[in-house]
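Excluded from the complex is one protein chain; the other protein chains are retained at their positions.
For reference, chains read A and B in written order, and residue numbers begin at 1 within each chain.
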Amino acid sequence: MKRGMAAVLVLGLGVLAGCGNAPGGTGGGDEKVVRIGLIAPLTGDVKTFGESTKNAFELALEQAGYKAGDFTIQHFIQDDRNDPTEAMNIATKLITEQKVHALVGSVSSKATISVSDVANQSRVVHITGTATNIAVTVDEKGNRKPFVFRACFTDPFQGQVAAKFALETLGARTAAVLYDKGNDYSVGLAESFRQHFEAGGGEVVAWEAYALTDTDFSAILTKVADAKPDLLYLPDYYQKVSLIGKQARAKGITATMMGGDGWDSSELDFATMAGGYFTNHYSPEDTRPEVQQFVTDYQAKYGSVPDALAVLAYDATNILLEGIRRANSNDPDQIRQAIQNLKEFKAVSGQISFDENGNPVKPAAILQVQGDKTTKFIASVNP
Amino acid sequence: MGDLLESIRNGLPLLLEQVLNGLQLGFVYALIALGYTMVYSIIKLINFAHGDIFMVGAFLGVFGFTYWHLPWPAAILVAMAGCALLGVLIERIAYRPLRAKGAPRIAALITAIGVSLFIEYFSSLKFVFGPNYRVVERPFGDFRWSLGGVGISSIQLLVIAVVLGLLLALQYVVYRTRIGKAMRAVAFDMDAARLMGIDVDKVIAYTFAIGSALAAAAGVLYALAYPQIHPFMGIMPGLKAFTAAVLGGIGNIPGAVLGALIMGQVEVMTAAYISSEFRDAIAFSLLILVLLVRPAGLLGKAGPEKV
Partner (left out) sequence: MAQMSRRLVAAVSVVGLYILLELLRRTGVIGAYWAQVMDLSLIITISAVGLSLIYGFAGQFSLGHAAFYGIGAYTAGLITKTLGGEIHWYVVALAAGAGAASLVAFLIGLPILRLRSDYLGIATLGFGFIVKVLLDNSDKISPTLGGARGMLGIPQMTTFPWVFWGAVLAVLLVRNLVHSSYGRACLSVREDEIAADIMGIHTTRFKTLAFVLGCGLAGLAGGLYAHLYSYLHPQSFDFLRSLDVLLIVVLGGLGSLTGTVVTAIGLVFLQEWLRGILPRDYLDWRIVIYAIILIVLMIRRPQGLMGGREWSLRILVGGDPAQIVTGKGEKGRASA
């Protein structure tokens, strides 16, 4: 029995080792090759986000025919398990062993901050789809890390748009805010929303933090139900939002729910969240060809509708590819300048230009969740 | 004075509602804690994989009533049967060889950590359960009743009823059947039990089966109460339940239930009246304090260690 297991193990390792040499390859003739690495959580509790990211990254490369300008693309994918230490180790690995010219990823801010430091120091272009913490592109002293960019909004903008919409269009006077205090994205949106909601004359009647691992929200929702807010602001990813939304309805809370681009997923609990609003980069009904093409292609290849993480990873990859095309070079310094100088690049999440801190300037859309698994476009807000 | 009375009158229904929230959580913890405590009482193993069996149970149950269209009580039974098998299998592959070698029990604990990692990461592979956070559609309506201002929901009643039923069944098995008697004998003195002709390996296998089945039921109830499942969902409830078992006195069945109910209340009350961020910190602080006063837990027998 035991020997059998050991044998299986050894055999398995042997097989894996055998095919292990395949990926990427080192390829001779380094002249016209650009090497790109992807870092994403492919194992662990946010594996599902990592997979969206990886799918979108691979789709973007495939659509480009693994070419950017005169350069052939070689790509490398690594798993960071959503852990800052592992993320930094593999950033070093990709930069020093695979000699990548550019890095895409990772998903969360905590994993991405370490990557951005290594990349910037090694003068390698780095673009993240989803890490919203300001410290990704700017260091502790407020200096820009010139090689680092992001494709997502920074948090203050979305929170501001949501607060304005809640006050003016929905006529909400009181709001409850529930946020994940271990997640920069969630904290950032929550704080920005509160600031602008209160500045506009609204009152935040419940301000509750939770942890990623929390699943029982009964206690804080009982409190929220007692406070009877007009609006429930839930700035987190779809899976948590669905869980909270469902428990909130079960507690008899009827307030309108509102959130950010993290809601954008086919796996959102549409039945529960119907009638809720969220700020997003784009609307799937958007008739711009970039949007339609991406949604169709993604669905054809992976059999599911892309979520916000996929959209942003796809945009991040395409921004990088466009930078390489414009520079027509694999020199990270030239690529970074080309990206910095992009003007109204037609990405899925809007027409993107970059500000001096490597953040995209693009409009936000407000969407309403419908019971039939779709979203309805309500308004567009410019920065 | 009048203000104070007024605020108590207003606060009371809210407090009672929070007590109900705590009961719901505590009763689920109790089912998980029982598995920990039963296994511990017999082979002195902290079975770190128990929380992951809970997770598998949740998946089997939810698949049962969503994809296989079973009525929900049947889905719970299917999950219990599946996990009982899984528990026995794990014991057979990972723990029994160690016992046969007379290995120190810390070796079994490390193996349990390995098994736990394996179940979590294997389950999140695409061809197994997949990494997604799945929304659970409840197979019955959500009802809410208001009793004098105190809201109570159908799911709370269901959780409490199912757990009480399973507790009675367990009580019957442990105190009224041959296998239960054998379990108690092995827990009391394994060597003596073996000398009396009890098949110790069989008793251990039964213990794992029963403990895992209870964890599976807990998993399905948890998935119904907090409607989402994913491969890493077992870690925290598993740890909390284990802590509850220690709090009540590990190896002691009423202790596990008592510990779990306290744990549920402490967590919910912290979230309700202090802050949700501190629920773990306060729960564990309480545990340490209790252990300092009663080193073997609330209902555990402390007695001097045998020489």
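We take it that a residue touches a chain if its C-beta (ideal position, glycine included) is under 8 Å from a C-beta of that chain, and two chains touch if they have at least 3 such contacts.
Owing to the predicted nature of the structure, the values given are computational and were not obtained by experimental measurement.
Participant: Which chains here touch the chain that is missing from view?
Facilitator: Per the touch rule above, the missing chain touches A, B.
Participant: Looking at the full complex, which residue from A:G69, A:P84, A:G252 or A:P363 touches the chain that isn't shown here?
Facilitator: With A:G69, A:P84, A:G252 or A:P363 as choices, the missing chain is touched by A:P84.
Participant: From the listed residues A:L42, A:M273 or A:A308, report the one that touches the chain absent from this view.
Facilitator: Once the missing chain is taken into account, the touching residue is A:L42.
Participant: Check the options B:L14, B:L86 or B:A108 and report the residue that touches the missing chain.
Facilitator: Counting the whole complex, the residue in contact with the absent chain is B:A108.
Participant: With the full complex in mind, choose from B:I43, B:C83, B:M233 or B:A271 the residue touching the hidden chain.
Facilitator: B:I43
Participant: Can you list where chain B touches the absent chain?
Facilitator: Those residues of chain B that touch the unshown chain are 43-46, 48, 94-95, 97-99, 101-111, 113-115, 117-118, 121-122, 124-125, 190-191, 200, 239, 242-243, 246, 250, 277-278, 280-281, 284-285, 287-288, 291-292, 295-297, 304-305, 307.
Participant: Mind listing the chain A residues that contact the chain we can't see here?
Facilitator: Output for chain A: 2, 5-6, 9, 12-13, 16-17, 19-20, 22-23, 42-44, 47, 77-79, 81, 83-85, 88-90, 92-93, 95-97, 109-110, 113-114, 117, 133, 135, 139-141, 181-184, 187, 211.
Here is the rule we go by: only the chains that are shown with their structure count from here on.
Participant: Mind checking the centre-to-centre distance between chain A and chain B? Centres are C-alpha means, answer in whole Å.
Facilitator: Distance between chain centres: 35 Å.
Participant: In their shared complex, at which residues does chain A touch chain B?
Facilitator: 1-2, 5, 43-45, 47-48, 50-51, 181, 208-211, 213-220, 222-223, 225-226, 239-240, 242-243, 246-247, 249-252, 267, 269
Participant: Once bound in the complex, which stretches of chain B touch chain A?
Facilitator: Touch list, chain B to chain A: 14, 17-18, 21-22, 24-25, 93, 97, 121, 124, 130-135, 142, 144, 151, 153, 155, 222, 225-228, 230-233, 235-237, 267-272, 275-277, 280.
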